[in-house]
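Here's the structure we're looking at; comments come further down.
A single protein chain has been removed from this complex, and every other one stays in its place.
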(Lines give C-alpha, C1' and ligand atoms only; values in the text may rest on other atoms or scores of the structure.)
Protein backbone atom coordinates (compact mmCIF):
# COMPACT_ATOMS: atom_id res chain seq x y z
CA UNK A 1 0.00 0.00 0.00
CA UNK A 2 1.48 3.31 -1.11
CA UNK A 3 0.66 6.76 0.15
CA UNK A 4 0.27 9.83 -2.06
CA UNK A 5 4.02 10.03 -2.59
CA UNK A 6 4.39 6.38 -3.44
CA UNK A 7 5.95 5.35 -0.13
CA UNK A 8 4.98 1.97 1.38
CA UNK A 9 2.99 2.32 4.58
CA UNK A 10 4.96 2.60 7.78
CA UNK A 11 7.99 4.33 6.26
CA UNK A 12 8.62 7.79 7.71
CA UNK A 13 11.00 10.43 6.30
CA UNK A 14 14.53 10.51 7.73
CA UNK A 15 14.96 13.98 9.16
CA UNK A 16 18.23 13.89 11.09
CA UNK A 17 20.69 12.25 8.71
CA UNK A 18 22.61 15.33 7.61
CA UNK A 19 22.62 17.75 4.70
CA UNK A 20 23.77 15.40 1.95
CA UNK A 21 21.11 12.81 2.73
CA UNK A 22 18.52 15.57 2.71
CA UNK A 23 19.88 16.81 -0.63
CA UNK A 24 19.66 13.43 -2.36
CA UNK A 25 16.54 12.31 -0.48
CA UNK A 26 13.98 12.22 0.88
CA UNK A 27 14.95 8.87 2.34
CA UNK A 28 12.59 6.92 4.60
CA UNK A 29 12.92 4.52 7.51
CA UNK A 30 10.78 1.76 9.00
CA UNK A 31 12.02 -0.49 11.81
CA UNK A 32 15.64 0.19 10.91
CA UNK A 33 15.16 -0.39 7.18
CA UNK A 34 16.04 2.56 4.92
CA UNK A 35 13.75 3.11 1.93
CA UNK A 36 13.90 5.33 -1.15
CA UNK A 37 12.26 5.72 -4.53
CA UNK A 38 14.62 5.87 -7.55
CA UNK A 39 13.85 9.24 -9.12
CA UNK A 40 15.08 10.79 -12.37
CA UNK A 41 17.69 12.84 -10.50
CA UNK A 42 19.26 9.64 -9.08
CA UNK A 43 20.20 8.20 -12.46
CA UNK A 44 23.52 7.74 -14.25
CA UNK A 45 24.12 8.13 -17.99
CA UNK A 46 22.80 4.59 -18.54
CA UNK A 47 19.46 5.57 -17.03
CA UNK A 48 19.70 3.45 -13.86
CA UNK A 49 20.39 4.32 -10.22
CA UNK A 50 23.89 5.87 -10.04
CA UNK A 51 26.50 3.91 -8.08
CA UNK A 52 27.23 6.87 -5.83
CA UNK A 53 23.54 7.26 -4.97
CA UNK A 54 23.37 3.59 -3.97
CA UNK A 55 26.62 3.93 -1.98
CA UNK A 56 25.02 6.85 -0.17
CA UNK A 57 22.06 4.69 0.87
CA UNK A 58 24.46 1.97 2.02
CA UNK A 59 26.59 4.41 4.04
CA UNK A 60 23.54 5.98 5.70
CA UNK A 61 22.03 2.61 6.57
CA UNK A 62 25.31 1.32 8.06
CA UNK A 63 25.83 4.49 10.09
CA UNK A 64 22.35 4.40 11.58
CA UNK A 65 22.39 0.67 12.35
CA UNK A 66 25.79 0.87 14.04
CA UNK A 67 24.86 3.97 16.02
CA UNK A 68 21.68 2.24 17.17
CA UNK A 69 23.68 -0.72 18.50
CA UNK A 70 26.45 1.39 20.03
CA UNK A 71 24.23 2.83 22.72
CA UNK A 72 26.00 5.50 24.71
CA UNK A 73 28.63 5.91 21.99
CA UNK A 74 28.88 9.39 20.63
CA UNK A 75 30.44 8.97 17.24
CA UNK A 76 30.73 6.46 14.44
CA UNK A 77 32.68 7.05 11.22
CA UNK A 78 33.00 5.08 8.00
CA UNK A 79 36.43 3.46 7.68
CA UNK A 80 35.96 1.17 4.67
CA UNK A 81 33.00 0.48 2.40
CA UNK A 82 32.90 -2.31 -0.19
CA UNK A 83 29.90 -2.02 -2.48
CA UNK A 84 29.09 -4.67 -5.08
CA UNK A 85 26.63 -3.91 -7.86
CA UNK A 86 24.70 -7.08 -8.72
CA UNK A 87 22.02 -5.64 -10.96
CA UNK A 88 20.96 -2.19 -12.23
CA UNK A 89 18.39 -0.27 -10.16
CA UNK A 90 15.56 0.84 -12.45
CA UNK A 91 13.99 4.30 -12.35
CA UNK A 92 10.82 4.26 -10.31
CA UNK A 93 11.80 1.20 -8.24
CA UNK A 94 11.30 1.22 -4.47
CA UNK A 95 14.58 0.47 -2.70
CA UNK A 96 14.90 -1.13 0.73
CA UNK A 97 18.25 -1.24 2.52
CA UNK A 98 18.84 -3.80 5.28
CA UNK A 99 21.93 -3.88 7.50
CA UNK A 100 23.20 -6.65 9.75
CA UNK A 101 25.83 -5.53 12.30
CA UNK A 102 27.93 -8.65 12.78
CA UNK A 103 30.41 -7.40 15.33
CA UNK A 104 30.70 -4.29 17.50
CA UNK A 105 33.64 -3.62 19.79
CA UNK A 106 34.59 -0.44 21.63
CA UNK A 107 36.64 0.57 18.60
CA UNK A 108 35.28 -1.04 15.46
CA UNK A 109 32.06 -2.29 13.88
CA UNK A 110 31.58 -4.72 10.98
CA UNK A 111 28.44 -5.19 8.93
CA UNK A 112 26.73 -6.58 5.86
CA UNK A 113 24.19 -4.64 3.79
CA UNK A 114 21.68 -5.64 1.16
CA UNK A 115 19.71 -3.34 -1.16
CA UNK A 116 16.59 -4.63 -2.91
CA UNK A 117 14.75 -2.87 -5.74
CA UNK A 118 11.11 -3.97 -5.91
CA UNK A 119 12.24 -7.25 -4.36
CA UNK A 120 15.40 -7.96 -6.43
CA UNK A 121 18.78 -7.73 -4.71
CA UNK A 122 20.74 -5.08 -6.63
CA UNK A 123 23.55 -4.20 -4.21
CA UNK A 124 25.39 -6.10 -1.50
CA UNK A 125 27.96 -4.32 0.64
CA UNK A 126 30.31 -4.63 3.59
CA UNK A 127 31.56 -1.94 5.93
CA UNK A 128 34.06 -1.33 8.69
CA UNK A 129 33.26 1.64 10.92
CA UNK A 130 35.26 3.28 13.70
CA UNK A 131 33.39 3.71 16.99
CA UNK A 132 34.36 6.20 19.67
CA UNK A 133 32.80 6.20 23.10
CA UNK A 134 31.30 9.49 24.20
CA UNK A 135 32.19 8.94 27.84
CA UNK B 1 44.27 30.86 -8.78
CA UNK B 2 40.51 30.63 -8.28
CA UNK B 3 37.80 32.01 -10.48
CA UNK B 4 34.66 33.73 -9.21
CA UNK B 5 33.17 30.42 -8.11
CA UNK B 6 36.29 29.30 -6.33
CA UNK B 7 37.37 26.76 -8.94
CA UNK B 8 41.10 26.41 -9.72
CA UNK B 9 41.96 27.58 -13.21
CA UNK B 10 41.64 25.05 -15.98
CA UNK B 11 38.82 23.06 -14.43
CA UNK B 12 35.66 23.04 -16.53
CA UNK B 13 32.20 21.86 -15.40
CA UNK B 14 31.27 18.25 -16.17
CA UNK B 15 28.16 18.43 -18.28
CA UNK B 16 27.55 14.90 -19.53
CA UNK B 17 27.89 12.75 -16.42
CA UNK B 18 24.23 12.04 -15.76
CA UNK B 19 21.44 13.38 -13.59
CA UNK B 20 22.78 12.33 -10.18
CA UNK B 21 26.18 13.95 -10.78
CA UNK B 22 24.41 17.11 -11.89
CA UNK B 23 22.24 16.99 -8.77
CA UNK B 24 25.15 16.70 -6.33
CA UNK B 25 27.50 18.87 -8.42
CA UNK B 26 28.63 20.89 -10.13
CA UNK B 27 31.71 18.72 -10.55
CA UNK B 28 34.67 19.86 -12.63
CA UNK B 29 37.32 18.20 -14.78
CA UNK B 30 40.84 19.08 -15.90
CA UNK B 31 43.05 16.66 -17.81
CA UNK B 32 41.11 13.68 -16.50
CA UNK B 33 41.13 14.88 -12.87
CA UNK B 34 37.71 15.40 -11.28
CA UNK B 35 37.39 18.40 -8.97
CA UNK B 36 34.72 19.60 -6.55
CA UNK B 37 34.27 22.07 -3.72
CA UNK B 38 32.84 20.64 -0.45
CA UNK B 39 29.67 22.63 0.09
CA UNK B 40 27.25 22.69 3.04
CA UNK B 41 24.86 20.36 1.22
CA UNK B 42 27.60 17.69 0.91
CA UNK B 43 28.03 17.25 4.66
CA UNK B 44 27.12 14.47 7.08
CA UNK B 45 25.89 14.93 10.64
CA UNK B 46 29.50 15.34 11.80
CA UNK B 47 29.92 18.36 9.53
CA UNK B 48 32.38 16.80 7.07
CA UNK B 49 31.99 15.50 3.50
CA UNK B 50 29.50 12.60 3.58
CA UNK B 51 30.84 9.17 2.67
CA UNK B 52 28.26 8.74 -0.07
CA UNK B 53 29.21 12.06 -1.65
CA UNK B 54 32.86 11.00 -1.74
CA UNK B 55 31.89 7.58 -3.13
CA UNK B 56 29.98 9.41 -5.86
CA UNK B 57 33.12 11.34 -6.86
CA UNK B 58 35.10 8.09 -6.86
CA UNK B 59 32.51 6.28 -9.00
CA UNK B 60 32.32 9.13 -11.52
CA UNK B 61 36.09 9.43 -11.80
CA UNK B 62 36.53 5.67 -12.31
CA UNK B 63 33.76 5.54 -14.92
CA UNK B 64 35.22 8.40 -16.94
CA UNK B 65 38.81 7.16 -16.76
CA UNK B 66 37.86 3.64 -17.82
CA UNK B 67 35.61 4.85 -20.63
CA UNK B 68 38.43 7.08 -21.86
CA UNK B 69 40.81 4.10 -22.05
CA UNK B 70 38.25 1.71 -23.54
CA UNK B 71 38.07 3.53 -26.85
CA UNK B 72 35.41 2.09 -29.10
CA UNK B 73 33.72 0.41 -26.12
CA UNK B 74 30.15 1.44 -25.63
CA UNK B 75 29.44 0.67 -22.01
CA UNK B 76 31.17 0.42 -18.66
CA UNK B 77 29.43 -0.45 -15.39
CA UNK B 78 30.59 -0.49 -11.79
CA UNK B 79 30.97 -4.03 -10.48
CA UNK B 80 32.70 -3.47 -7.13
CA UNK B 81 33.87 -0.35 -5.33
CA UNK B 82 36.05 -0.39 -2.20
CA UNK B 83 36.31 3.05 -0.62
CA UNK B 84 38.57 3.72 2.36
CA UNK B 85 38.12 6.91 4.37
CA UNK B 86 41.55 8.05 5.60
CA UNK B 87 40.64 11.50 6.93
CA UNK B 88 37.54 13.71 7.11
CA UNK B 89 36.92 16.10 4.21
CA UNK B 90 36.36 19.60 5.61
CA UNK B 91 33.65 21.96 4.40
CA UNK B 92 35.06 24.42 1.90
CA UNK B 93 37.96 22.18 0.85
CA UNK B 94 38.77 21.74 -2.84
CA UNK B 95 38.75 18.05 -3.77
CA UNK B 96 40.76 16.47 -6.58
CA UNK B 97 40.13 12.90 -7.68
CA UNK B 98 42.84 10.99 -9.58
CA UNK B 99 42.33 7.56 -11.12
CA UNK B 100 44.92 5.09 -12.37
CA UNK B 101 43.51 2.32 -14.60
CA UNK B 102 45.84 -0.59 -13.93
CA UNK B 103 44.34 -3.19 -16.22
CA UNK B 104 41.74 -3.16 -18.98
CA UNK B 105 40.61 -6.27 -20.81
CA UNK B 106 37.67 -6.75 -23.16
CA UNK B 107 35.54 -7.66 -20.16
CA UNK B 108 36.92 -6.06 -17.00
CA UNK B 109 38.81 -3.00 -15.78
CA UNK B 110 40.71 -2.50 -12.51
CA UNK B 111 41.76 0.80 -10.99
CA UNK B 112 43.05 2.76 -8.03
CA UNK B 113 41.65 6.14 -7.00
CA UNK B 114 42.92 8.86 -4.69
CA UNK B 115 40.96 11.87 -3.40
CA UNK B 116 42.84 14.85 -1.98
CA UNK B 117 41.28 17.73 -0.03
CA UNK B 118 43.42 20.87 -0.24
CA UNK B 119 46.39 18.56 -0.73
CA UNK B 120 45.70 15.94 1.99
CA UNK B 121 44.73 12.44 0.89
CA UNK B 122 41.31 11.77 2.43
CA UNK B 123 40.02 8.80 0.39
CA UNK B 124 41.70 5.93 -1.38
CA UNK B 125 39.62 3.49 -3.39
CA UNK B 126 39.70 0.51 -5.72
CA UNK B 127 37.20 -0.52 -8.36
CA UNK B 128 36.35 -3.35 -10.69
CA UNK B 129 34.23 -2.36 -13.68
CA UNK B 130 32.57 -4.45 -16.37
CA UNK B 131 33.35 -3.41 -19.94
CA UNK B 132 31.21 -4.30 -22.93
CA UNK B 133 32.33 -3.72 -26.47
CA UNK B 134 29.95 -1.73 -28.64
CA UNK B 135 30.81 -3.68 -31.75
CA UNK C 1 31.10 -36.36 17.03
CA UNK C 2 34.71 -36.33 15.92
CA UNK C 3 36.63 -39.07 14.19
CA UNK C 4 40.20 -40.05 14.99
CA UNK C 5 41.56 -36.95 13.30
CA UNK C 6 39.14 -34.63 15.05
CA UNK C 7 36.93 -34.02 12.04
CA UNK C 8 33.15 -33.74 12.59
CA UNK C 9 31.27 -36.63 11.05
CA UNK C 10 30.25 -36.29 7.45
CA UNK C 11 33.19 -34.13 6.40
CA UNK C 12 35.35 -35.76 3.72
CA UNK C 13 38.81 -34.56 2.62
CA UNK C 14 38.98 -32.24 -0.39
CA UNK C 15 41.13 -34.02 -2.94
CA UNK C 16 40.80 -32.01 -6.14
CA UNK C 17 41.36 -28.41 -5.04
CA UNK C 18 44.87 -27.92 -6.29
CA UNK C 19 48.40 -28.04 -4.91
CA UNK C 20 48.24 -25.04 -2.59
CA UNK C 21 45.08 -26.26 -0.86
CA UNK C 22 46.72 -29.64 -0.42
CA UNK C 23 49.83 -27.97 0.99
CA UNK C 24 47.95 -25.94 3.62
CA UNK C 25 45.31 -28.62 4.22
CA UNK C 26 43.88 -31.09 4.59
CA UNK C 27 40.62 -29.25 4.10
CA UNK C 28 37.28 -31.03 4.32
CA UNK C 29 33.85 -30.66 2.74
CA UNK C 30 30.30 -31.60 3.70
CA UNK C 31 27.28 -30.52 1.67
CA UNK C 32 29.18 -27.60 0.17
CA UNK C 33 30.59 -26.40 3.51
CA UNK C 34 34.40 -26.29 3.75
CA UNK C 35 35.90 -27.36 7.10
CA UNK C 36 39.38 -27.21 8.59
CA UNK C 37 41.11 -27.57 11.93
CA UNK C 38 43.41 -24.66 12.94
CA UNK C 39 46.79 -26.31 13.38
CA UNK C 40 50.09 -24.92 14.68
CA UNK C 41 51.37 -24.42 11.12
CA UNK C 42 48.39 -22.15 10.31
CA UNK C 43 49.27 -19.53 12.91
CA UNK C 44 50.63 -15.98 12.70
CA UNK C 45 53.09 -14.39 15.10
CA UNK C 46 50.20 -13.59 17.48
CA UNK C 47 49.37 -17.29 17.76
CA UNK C 48 46.03 -17.21 15.94
CA UNK C 49 44.96 -18.32 12.46
CA UNK C 50 46.96 -16.28 9.92
CA UNK C 51 44.95 -13.91 7.70
CA UNK C 52 46.32 -15.51 4.54
CA UNK C 53 45.29 -18.98 5.71
CA UNK C 54 41.75 -17.75 6.31
CA UNK C 55 41.73 -15.97 2.93
CA UNK C 56 42.76 -19.27 1.37
CA UNK C 57 39.73 -21.01 2.91
CA UNK C 58 37.50 -18.20 1.69
CA UNK C 59 38.91 -18.33 -1.85
CA UNK C 60 38.54 -22.11 -2.06
CA UNK C 61 35.00 -22.04 -0.75
CA UNK C 62 33.94 -19.32 -3.18
CA UNK C 63 35.54 -21.08 -6.13
CA UNK C 64 33.84 -24.39 -5.39
CA UNK C 65 30.43 -22.86 -4.70
CA UNK C 66 30.48 -20.80 -7.88
CA UNK C 67 31.71 -23.70 -10.01
CA UNK C 68 28.93 -25.85 -8.58
CA UNK C 69 26.30 -23.32 -9.62
CA UNK C 70 27.85 -22.58 -13.02
CA UNK C 71 27.07 -26.01 -14.42
CA UNK C 72 28.56 -26.50 -17.83
CA UNK C 73 30.98 -23.63 -17.29
CA UNK C 74 34.59 -24.59 -17.60
CA UNK C 75 36.44 -21.93 -15.67
CA UNK C 76 35.98 -19.55 -12.79
CA UNK C 77 38.67 -17.14 -11.56
CA UNK C 78 38.86 -14.83 -8.56
CA UNK C 79 38.54 -11.18 -9.59
CA UNK C 80 38.18 -9.44 -6.22
CA UNK C 81 38.13 -10.72 -2.65
CA UNK C 82 37.23 -8.57 0.37
CA UNK C 83 37.98 -10.34 3.63
CA UNK C 84 37.02 -8.84 7.00
CA UNK C 85 38.54 -10.23 10.18
CA UNK C 86 35.94 -9.99 12.97
CA UNK C 87 37.68 -12.07 15.65
CA UNK C 88 40.89 -14.10 15.99
CA UNK C 89 40.72 -17.80 15.07
CA UNK C 90 42.18 -19.82 17.98
CA UNK C 91 44.55 -22.75 17.52
CA UNK C 92 42.66 -26.01 17.67
CA UNK C 93 39.31 -24.50 16.63
CA UNK C 94 37.20 -26.23 13.99
CA UNK C 95 36.42 -23.85 11.12
CA UNK C 96 33.39 -24.02 8.86
CA UNK C 97 33.14 -21.89 5.74
CA UNK C 98 29.71 -21.18 4.20
CA UNK C 99 29.21 -19.40 0.87
CA UNK C 100 26.07 -17.85 -0.58
CA UNK C 101 26.25 -17.15 -4.34
CA UNK C 102 23.96 -14.14 -4.74
CA UNK C 103 24.21 -13.62 -8.45
CA UNK C 104 25.65 -15.60 -11.37
CA UNK C 105 25.66 -14.34 -14.94
CA UNK C 106 27.47 -15.70 -17.97
CA UNK C 107 30.41 -13.48 -17.10
CA UNK C 108 30.47 -12.71 -13.37
CA UNK C 109 29.52 -14.18 -10.01
CA UNK C 110 29.00 -12.40 -6.67
CA UNK C 111 28.96 -14.01 -3.25
CA UNK C 112 29.06 -13.67 0.52
CA UNK C 113 31.14 -15.92 2.77
CA UNK C 114 31.12 -16.56 6.49
CA UNK C 115 33.76 -18.43 8.52
CA UNK C 116 32.89 -19.73 11.98
CA UNK C 117 35.39 -21.08 14.54
CA UNK C 118 33.71 -23.44 17.00
CA UNK C 119 30.50 -21.53 16.35
CA UNK C 120 31.78 -17.92 16.50
CA UNK C 121 31.86 -15.89 13.29
CA UNK C 122 35.51 -14.86 12.79
CA UNK C 123 35.61 -13.86 9.12
CA UNK C 124 33.07 -12.43 6.71
CA UNK C 125 33.98 -11.92 3.08
CA UNK C 126 32.71 -10.91 -0.34
CA UNK C 127 33.95 -11.97 -3.75
CA UNK C 128 33.56 -11.20 -7.42
CA UNK C 129 34.59 -14.02 -9.75
CA UNK C 130 34.91 -14.14 -13.53
CA UNK C 131 33.04 -17.00 -15.21
CA UNK C 132 33.84 -18.31 -18.67
CA UNK C 133 31.60 -20.72 -20.49
CA UNK C 134 33.28 -23.89 -21.73
CA UNK C 135 31.09 -24.15 -24.79
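Should a chain be cited, it is by its letter among A, B and C, assigned in written order, with residues numbered from 1 in that chain.
By our rule, contacts are C-beta pairs under 8 Å (C-beta built on N, C-alpha and C of every residue); 3 or more make two chains touch, one makes a residue touch a chain.
Predicted model only: the values in this text are computed from it and were never measured.
Only one of the listed residues, B:22, B:69 or B:84, touches the absent chain: B:84. Between the chain not shown and the residues A:7, A:21 or A:79, the one that touches is A:79. For chain A, the residues touching the absent chain in the complete assembly are 79-80, 82, 107-108, 126, 128, 130. If you put the missing chain back, the residues of chain C touching it would be 16-24, 40-46, 50-53, 55-60, 63, 75, 77-85, 88.
In the full complex, the hidden chain is touched by chain B at residues 82, 84, 86-87, 102-103, 110, 112, 121, 124, 126, 128.
Operating definition for what follows: only the chains that are shown with their structure count from here on.
For the pair chain A and chain B, the distance between C-alpha centroids works out to 20 Å.
Per-chain CA centroids place chain B at a distance of 35 Å from chain C. Counting partners per residue, chain B has 79-80, 82 as the residues that reach two or more other chains.
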